[in-house]
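As you look at this complex, bear in mind that one protein chain is not there, while each of the others sits in place.
Showing subunit A:
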Amino acid sequence: MVVNSIRERTIAENSMVVLLQGLQGEVTTVDLRDESSARGLVLNVDAFMNIRLKDVLFLDRRGQTAQLQDLFITGRNVRYVHIPDHVNIMKTMESQLAKIHRVRNFAGGGRKEFGGRKK
């Protein structure tokens, strides 16, 4: 569930995208910049706020609905993300950050992300 790229991890942990990443598996509504909206299950959110949704009810600007199995939304096109009532924001962000830190500390003898100290 944690992204593999070091660059994405750093971008994510320094912004609030981590909260959206913690919404994976929840059904939410994403309002797009062009006034359309998409309601579906969040499959994945990356550091750039690109969102993948599944089983989506898509409402376009004119109010016409469409059922989509899979939808990819570019981060730039997101205006709002509705957070479900039962989600605890602080806990979600803390657990996402903990996952990132666990991955970073994994296999301490491996490649270091922030060049090691000189002895």
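Assume a residue touches a chain if its C-beta (ideal position, glycine included) is under 8 Å from a C-beta of that chain, and two chains touch if they have at least 3 such contacts; residues count from 1.
What we mean here is this: contacts and distances are computed from a predicted model.
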{"item": "UniProt protein name of the chain not shown, from \"Proteasome subunit alpha type\", \"Elongator complex protein 4\", \"U6 snRNA-associated Sm-like protein LSm3\" or \"GATA amidotransferase\"", "value": "\"U6 snRNA-associated Sm-like protein LSm3\""}
{"item": "Interface with the unshown chain - residue positions in subunit A", "value": "13-20, 33, 49, 75-76, 78-85, 87, 89-90, 93-94, 97"}
